[in-house]
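What follows is a set of notes on a single structure, which appears directly below.
Every protein chain of the complex appears in place save one, which is left out.
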């Protein structure tokens, strides 16, 4: 039986002087040839279920033969998790600046084409090692900026430094009220069939500030440059690093049994990638995909009290009611109870957490033009 | 078919100068002899389901013979309802002062024994009318205080002025995550069997600042004083005013079908009281009571992520797990996953809304020493 | 040169599992006969200046002969201090419950008259020691309550336990925008002339939940009971414990030079009480008093933008403008720029921190019927 070892990583310092730290658990793999893994959870304060998944995963990993190194950081954002506002966790953005904690990762200021030009003489292994060092050094320089860096950026870049050391990066999130879905880069679509997740968003190469993008973007770009000179840096798709965001249903929810399902999905992927020696089969379930461009936001057309009628994860035909908008103050007029529907067939993936909305609140995110994976 | 008429009541003024108003709906009864009714909802911003109940009630009342006047105020606290903080409504307390919106009602500074001494020559009807005038004048004086009154107090006293004009007062709330329960003054326990609510808290004569207490306390005290001189001011229990708080399950939830159930329960009570001519039978369901002294709060003994395992509204035996407390940072120790139980048999009525808690967060409220009504 | 020793006191536990701790600094006095002192600061998160005063005080104490033990807790409320909301500290109340952090102290559930009856055979020193033990044991029992206690109550009772061990208790606060003022129990009015504070509020024996009251109320009551049997428990006023709240100007402000002034005022008092051997003279300044009953709150009569025109700490004649209320949306009417005044002469002590207010915002606190001390 292998146990993870525990250490602490400092990610900041509170006004009262206490260090902001996150726990880091490490399973040492038997071989440094095998892919290494970095998993984090709870960067958004209310999205706690990933901690339960990490807990179940660590419990189960104790019984497996671990080949690659696995690092796990639950409770990754102590400021966000500890920031309550009323009975809920206000952990989606920095309460001082409003900046989304998951848009603070660093877009390395590197000319990748130029760097490749200078390093193309290296073999794949050496080239990859050298590029990894570049990313790590770039993070380090960022953290040491003479004019300082923001609280959220410090947290993000510190986490990113650990992610850059791994070949596989999993960032565990949840939606507000949500069914499970996966953010998967286009080059890695084959990976989506291992996780216990029915819906997959296929995302392009653009960096928007999130962890998964921070992990795969530079490598995807490097792979593209190499490909232009007819070289593949890695098997299959040529991108040496895999990174995914798993959205594990709703926020403000701990379900240990369900966490085990998702831990098994992760194990199935790690098994496939050779991180653990044992064979773990993915769950037998239908899985669907949708390109990010077809993932649509719907904003409340009017304000009111919301009865969320459409079921998450179930197809909804155009014109069928998504919500009922109750505007009791308009009692007596036709406007008092409004069915709201969409002009297009879709699968509702997540909806707003509160049952009352201003005009313009982001009410739903839905997949359109869904295809089977 | 009778329709309610709509008017607006000003309850304050926003920093930008806009009037804070609430909608007031009135069904005019056929007889001024019949009891009059005041119903309000959503004084706590996230507790929206009462608006749906008022909506269903108004829809149904259109088909009934209405004898007593019925006034209804949905969306009673616009400041609280419109105050979002992240994806939830931060509407339990004034965001400036922290004062609970439902602890701001006015404890009239009246010597009731003395007042009775001076007015006991009046017959019951005149005595009641005169006392009602006293309460209304006292509210008015409060609102006109030369040094001003606080935002929350102005809202509360304005609502209270309308409540004091009625013989029956219903304040519609919800818990955070909660099963349905009723706050019922001890003298009025017989009323509990009309509402569609399984659990009743029997409350004493003490004023803690809430609407129901504000409505019944002065009358209960007056009835007590009268009783001491051997006089009954009203049938049955002698208290001329009935006031209840209905906790209609969880906050941040609109369920129109369920709202109809609760509207029917209210109609059953109004039917019994002769406010509507038609006969409406109460729902056939078991109902239980608990004295407020046996309604216990349980605070998180340690911090952590919470899996709420006990079902709300279902008996829980002492020692059985109420929650699992996940402390993933303690992985490897016995402390990592803690079952938490209570030392006493109980029925869990409500629990905290978030799945992560500091030490000392109010985790549960449970009824103990429950009896059948 | 004496240095304070540093230790840590745990006051709670954050959702992420980290212990909430406060630093405790101790100067060991030469004699256990001399009065002992407890000083805390920053229980309200934005009221930071007390930390600077404690810092200056500790720096200066290094050069004095310290006779009585002195314990100092800066940064007493880490949850409150670290809770930002936008660019300010939201530290006046628990963000979950809304309860004011300085209304959470424990009102011991003790029948003091009865206790005195049973212990009156003891001499003063033994009686005082025994009562102190009672208070400490009562705090301990509270902290160990089987159903738990709230986050804020745990913090308060833990601090209170330390305060109960001292003979002199100083709680360092500030107002929002404020001039310096002191809360002083009526029996201890002579003490007010030592602090570097021009205005003193003379407060009665009622417990409202604040630290100073928690510290002196039980002793004041005990002294009263003893006095009824013709016994004095202590010199002068007979109350063995002194407790004050110092309001050190405005929140969100650190001024090290000004902190030194207030540290000197505290030293003057400690010198007078024999806690330090050295003679420290109080600042030569006029000092004024006002009974709590004459300390008036003024609430915004209308909403608007506020120009605070009256100077804090300077007499204002009835009818003179306190503020100008700008209601630019009413441009063109007489209502666009309203001078607001009070019906009574007063000294404005503090005003609201923001320049825009809803109707009913607590705009000012003013002293009326002020007298020279």
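In order of appearance the chains are A, B and C, and numbering begins at 1 in each one.
Note that a residue touches a chain if its C-beta (ideal position, glycine included) is under 8 Å from a C-beta of that chain, and two chains touch if they have at least 3 such contacts.
Quick caveat, the model's predicted, so the values are computed rather than measured.
Engineer: For the chain left off this view, which of B:83, B:102 or B:158 is in contact with it?
Structural biologist: B:83
Engineer: From the list C:82, C:138 or C:221, pick the residue that touches the absent chain.
Structural biologist: C:82
Engineer: State which residues belonging to chain C touch the missing partner chain.
Structural biologist: Residues 3-4, 6, 23, 25, 45-46, 48, 51-52, 54-55, 58, 74-75, 81-82, 84-93, 176, 252-256, 305-307, 324, 326, 328-329, 331-332, 336-337, 352-356, 358 of chain C touch the chain absent from view.
Engineer: Where does chain A touch the missing chain, residue by residue?
Structural biologist: That gives, for chain A, the contact residues 12-17, 20, 79, 92-94, 96-100, 146-154, 296-305, 327, 329-330, 343, 356-363.
Engineer: Since one chain has been left out of the picture, which residues of chain B touch it in the full complex?
Structural biologist: Given the touch definition above, chain B has residues 14-18, 21, 75, 78, 81-87, 89, 95-96 touching the missing chain.
FYI, only the chains that are shown with their structure count from here on.
Engineer: Using only alpha carbons, which chain's centroid is the nearest to the whole structure's centroid?
Structural biologist: B
Engineer: Between copies chain B and chain C, are the contact residues mostly the same numbers or mostly different, with half as the line?
Structural biologist: Both copies touch with mostly the same residues.
Engineer: Using each chain's Cα centroid, which is most distant from the centroid of chain B?
Structural biologist: Chain A.
Engineer: By residue number and range, which residues of chain B touch two or more other chains?
Structural biologist: Residues 92, 305, 329, 356, 358 of chain B touch two or more partner chains.
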